[in-house]
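All protein chains but one are shown in place.
Coming up: subunit A.
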Amino acid sequence: MTLSRESAVTGNAVSQAWSSHEGAAALAAPTSTEKRRVFDWRILLGFFLPVAIALLWEAAVTFGLAEGRLVPPPSRIIAMLWGLAQTGELRTHAWMTLWRVLVGFVIGSLSGIVLGALSGSSKTMRQLLDPTLQALRAIPSIAWVPLFILWLGIFEASKVALIAIGVFFPVYLGIAGAILSVDRKLVEVGHVFRLSRVQLARRILLPAVLPEAVIALRSGLGLGFMFVVAAEFMGASEGLGYLLVDGQQMGKPDQILAAIIAFALLGKTADSLLVVAAKPLVRWQDTVRERL
């Protein structure tokens, strides 16, 4: 039986290559190398467009077809990044930005988790909290900036506050929604085994909301990176956002693009760290494995 299955795999491998991903994966289940090769190819495909455009632009500037003053070629951006890294400036700025995001994220997500948990698990709390928070959510967060500056000054506190606000809402909504949508059937299993409220929260609600909580935290983190730029536009002497403003005022598009690339790398790294940290907690999920 094993023999016939294996021969079926090799025999069909070619003809199945184009069929659905799932079908191919199920078919190739015993030979994991085959599965990995299919997957690698797709990742490489994603690189094709940006690399091709970069090379084309580089060539256009090199051969004098374009001037490249406002849109610098990749080599100049890399040189700028390298220069900033050499002088240690890149590290100072990136570190400052990261620090602001981190503090804002911790404050925003902690309050989002606490209030989201309250509003998700108790109807009274939801009726008390949710209308106010929804109303506040309707205000574009940047509109708070003048007030924050008046209240908290122009230094770190007002920046962190803005980032925390940005992080808070997606986390709050995600956690509250996740708790509200926990399967009643699983909660009943807890009731049958006579779990107390605390035990129910720890043994059923918490694990059940974890996957959605991770997603909420990730979108919170993404917004944190968005708001750090706004915060650093408010007037900062350090941070990647400062590099952006400085690049504009000094007419250095290569510095702007270098800062943008640094932002992208930083954001992606932070997101991946969050995913890796959460992975062992949500391993049990019965979903497409590559979802997170």
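Assume contacts are C-beta pairs under 8 Å (C-beta built on N, C-alpha and C of every residue); 3 or more make two chains touch, one makes a residue touch a chain; residues count from 1.
The rule we apply is simple: contacts and distances are computed from a predicted model.
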{"item": "Listed names \"Monosaccharide-transporting ATPase\", \"4Fe-4S ferredoxin-type domain-containing protein\", \"ABC transporter ATP-binding protein\" or \"Hydrogenase maturation factor\", with the criterion being the UniProt name of the chain not displayed", "value": "\"ABC transporter ATP-binding protein\""}
{"item": "Touching residue (missing chain; options A:55, A:186, A:250 or A:277)", "value": "A:186"}
{"item": "Positions on subunit A contacted by the hidden chain, ascending", "value": "185-186, 188-189, 191-194, 199, 203-204, 207-208, 210, 284-286"}
